[in-house]
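Right, I'll just put the structure down here and ask away after.
With one protein chain removed, the remaining protein chains of the complex are shown where they sit.
Entry: subunit A
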Amino acid sequence: MPVPWEAVLPVVLMTTMFTVGGTLFRTARTLNNDGKPPRYGIDEWDEMMMHRDKRLTGSTRGQSSNPKAPPEFAINSIQYAKPSLQ
(Lines give C-alpha, C1' and ligand atoms only; values in the text may rest on other atoms or scores of the structure.)
Protein backbone atom coordinates (compact mmCIF):
# COMPACT_ATOMS: atom_id res chain seq x y z
CA MET A 1 0.00 0.00 0.00
CA PRO A 2 1.55 3.35 -0.91
CA VAL A 3 2.45 5.47 2.16
CA PRO A 4 1.16 9.12 1.91
CA TRP A 5 4.57 10.75 2.36
CA GLU A 6 3.32 14.08 0.99
CA ALA A 7 1.39 14.59 4.21
CA VAL A 8 4.59 14.64 6.25
CA LEU A 9 6.14 17.44 4.17
CA PRO A 10 4.38 20.41 5.86
CA VAL A 11 5.28 19.04 9.29
CA VAL A 12 8.94 18.70 8.29
CA LEU A 13 8.84 22.19 6.82
CA MET A 14 7.43 23.71 9.99
CA THR A 15 9.92 21.86 12.20
CA THR A 16 12.79 23.09 10.04
CA MET A 17 11.54 26.67 10.13
CA PHE A 18 11.18 26.63 13.93
CA THR A 19 14.61 25.07 14.38
CA VAL A 20 16.35 27.52 12.05
CA GLY A 21 14.60 30.52 13.57
CA GLY A 22 15.29 29.39 17.12
CA THR A 23 18.95 28.68 16.40
CA LEU A 24 19.46 32.06 14.78
CA PHE A 25 17.80 33.79 17.74
CA ARG A 26 19.95 31.89 20.23
CA THR A 27 23.10 32.68 18.26
CA ALA A 28 22.25 36.39 18.15
CA ARG A 29 21.53 36.45 21.90
CA THR A 30 24.77 34.61 22.73
CA LEU A 31 26.90 36.81 20.49
CA ASN A 32 25.43 39.91 22.12
CA ASN A 33 26.41 38.61 25.55
CA ASP A 34 30.01 37.52 24.86
CA GLY A 35 29.05 33.84 24.70
CA LYS A 36 27.22 33.82 28.04
CA PRO A 37 23.52 33.50 28.85
CA PRO A 38 21.85 36.94 29.07
CA ARG A 39 21.31 38.70 32.39
CA TYR A 40 17.72 39.04 33.50
CA GLY A 41 15.97 40.77 36.39
CA ILE A 42 18.48 43.62 36.22
CA ASP A 43 17.91 46.37 38.80
CA GLU A 44 19.64 49.73 39.13
CA TRP A 45 22.55 48.25 41.08
CA ASP A 46 23.22 45.69 38.35
CA GLU A 47 22.97 48.41 35.70
CA MET A 48 25.46 50.53 37.58
CA MET A 49 27.88 47.59 37.92
CA MET A 50 27.50 46.72 34.23
CA HIS A 51 28.34 50.32 33.25
CA ARG A 52 31.37 50.08 35.52
CA ASP A 53 32.36 46.81 33.82
CA LYS A 54 32.05 48.55 30.46
CA ARG A 55 34.39 51.30 31.67
CA LEU A 56 36.87 48.67 32.88
CA THR A 57 36.80 46.13 30.06
CA GLY A 58 34.93 47.70 27.14
CA SER A 59 31.92 45.36 27.26
CA THR A 60 29.01 45.09 29.70
CA ARG A 61 29.62 41.34 30.09
CA GLY A 62 33.41 41.49 30.14
CA GLN A 63 35.00 40.45 33.43
CA SER A 64 38.45 40.76 34.96
CA SER A 65 39.70 40.01 38.45
CA ASN A 66 42.66 42.36 38.41
CA PRO A 67 43.18 44.05 41.82
CA LYS A 68 44.52 47.18 40.05
CA ALA A 69 42.48 49.06 37.49
CA PRO A 70 44.00 50.27 34.21
CA PRO A 71 45.05 53.95 34.43
CA GLU A 72 42.31 55.15 32.06
CA PHE A 73 39.66 53.95 34.53
CA ALA A 74 40.36 56.95 36.78
CA ILE A 75 39.36 59.50 34.14
CA ASN A 76 36.68 57.87 31.97
CA SER A 77 33.68 58.20 34.28
CA ILE A 78 30.52 59.78 32.87
CA GLN A 79 28.24 62.22 34.68
CA TYR A 80 24.84 63.23 33.40
CA ALA A 81 23.84 66.89 33.45
CA LYS A 82 20.92 68.84 32.14
CA PRO A 83 20.24 72.60 32.13
CA SER A 84 18.41 73.84 35.21
CA LEU A 85 15.02 75.43 34.83
CA GLN A 86 16.07 78.89 36.09
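The rule is simple: a contact is a pair of C-beta atoms (placed from the backbone, for glycine too) under 8 Å apart; a residue touches a chain by one contact, two chains touch by 3 or more; residues count from 1.
We take it that contacts and distances are computed from a predicted model.
Hidden from the displayed complex is a chain whose UniProt protein name, among "Very-long-chain (3R)-3-hydroxyacyl-CoA dehydratase", "MICOS complex subunit MIC10", "Zinc finger CCCH domain-containing protein 46" or "NADH-ubiquinone oxidoreductase", is "NADH-ubiquinone oxidoreductase".
Listed by residue number, the positions of subunit A touching the unshown chain are 36-37, 39-41, 46, 49-50, 52-53, 56-57, 61-70, 73-82.
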